[in-house]
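In this view, the complex is presented without one of its protein chains, the others remaining in place.
A, B and C label the chains in the order they appear, each numbered from 1.
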């Protein structure tokens, strides 16, 4: 059983991966498509990690402001963003549980534990109809976040994106026997 | 068993759906994320349909050139693109099986039957490392396309994106019992 | 979107369904296959409901002892078992949270809320290498049960069985667009 191919686009291939789990293209795609962000959007990211999602977002939108409390990740992310050739990202080395501010934001993307604690703050910086999206590592975190979002946001939903790759040969086609079965629970809401 | 919510972002909500099946956000997200397109990209779309995917692409990239051979769909797409407030789309009322040209394209997105017939033409207009992506309605079409792509492109793969939404309540969390199980087979390749 | 066909075998088609959700053949199949029960086995079922699973088990094994605390379900189950032409079932109208006894049992199948409360009792009536299996309606229940089983049993695992049916036509094959996405979490353990 070999490691599956995550199909990173060219921009991501060059980046360095550190400790934290990255948001894979399949999940980044869900966030981009459901939020409807585009080239005029402003995005705030909570939890930069190594900057994989930051790069995927900044490649599309006008401006990304991203928060990371751990110095070593902020540094790694800075290098990755530079390698990707992007100049529309601001990294703030700051703990978002202690607060963050901004305004008229189109998307708040959140990839931290205890995401339920920043729900009200996220609401306050979004524009009307702006989207909140989160990448949750387990169902307990996703549930806590979902229930808190329900108190403030509309159109709250929790979903999961499962991809399955195929073996295609002239004589026979079938899904691969082994592969990536799960990455994260995704939770969305609209202001 | 109610119709599931496809979670269209705001831009898509206003659009008119005609006959052809649309590319839903979940599949549009895969195409955007795996291709790595961004705000500087040029995209050629083969098979406009009602313009749902056109709008999702044009919202992100610099320029979309889209081909549709049936007058009624081209007209509907024009209205939808206008409703979405986008002015970076060129619709060509033309049968792509008879040929199409362009150059330095970042992504060719294809949503037509017999997609295997345009593989060479698509290759010719893509830039190096440019991406080919297709939305196939059945596995026979996806297979024919895959095998033809293998002759010309690198990194050919076929995948499927399955989403599953959750019921989240304080006393109990589980996936929804009924819902959308399948939309399309997605085939990707790199020049 | 029509109700999906659950593909009940002939024996189940005649049965009457009351209030409680039944264990569908796909999940019954998992329990039968992973437990390895056969024609010489003795099974204890906790939570008869309308007797759908009782009938599926009794059709295969030597003897089923099943517990149901609610009179109306016990009555319905009795009728269903009779309709199915089975005479190897004993129904006990009794609340299993207050205790149950037996010995040398090959499989304890459990379909009640708060299943974690009967784990020790279930352990005591199983033979060595006997199997415990449960059908859980949400992930919170499944988790509580799993963690309690870990304290007493070996080979504890939690799984889910997802089926997807296909449209097969000469000109094109694909999974059905809409259908049954989830029924239950299944938890297994071995004594």
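The working rule: a residue touches a chain if its C-beta (ideal position, glycine included) is under 8 Å from a C-beta of that chain, and two chains touch if they have at least 3 such contacts.
Keep in mind that what you see is a predicted model, and the values were worked out from it rather than measured.
J.: May I ask you to name the displayed chains that the omitted chain touches in the full complex?
T.: Looking at the complete complex, the unshown chain comes into contact with A, C.
J.: Quick one: which of B:76, B:139 or B:161 touches the chain that's been left out?
T.: B:139
J.: For the full complex, which residue in A:15, A:46, A:125 or A:139 touches the chain that was left out?
T.: Of these options, the touching residue for the absent chain is A:139.
J.: Tell me, which residues in subunit A touch the chain that this view leaves out?
T.: Spelled out for subunit A, the touching residues are 1-4, 137-141, 164, 171-183, 185.
J.: Counting contacts across the full complex, list the positions on subunit C that touch the omitted chain.
T.: 5, 7, 9-12, 25-26, 28-39, 56, 59-62, 129, 131, 139, 142-143, 146-147, 155, 157-166, 168, 170, 173, 185, 188
FYI, only the chains that are shown with their structure count from here on.
J.: Shortest hop count from subunit A to subunit C along touching chains?
T.: So the least number of steps between the two chains is 2.
J.: Between subunit B and subunit A, is it the same set of residue numbers doing the touching on each side, over half shared, or a different set?
T.: Over half of the interface numbering overlaps between copies: same.
J.: Can you compute the centre-to-centre distance for subunit B and subunit C, using the mean CA position of each chain? Integer Å is fine.
T.: Distance between chain centres: 43 Å.
J.: Using the average of all C-alpha atoms in each chain as its centre, how far is it in Å between subunit A and subunit B?
T.: Computed from C-alpha means, the inter-chain centre distance equals 22 Å.
J.: Hunt down the residues of subunit C that sit against at least two other chains at once, touch-wise.
T.: Residues 139 of subunit C touch two or more partner chains.
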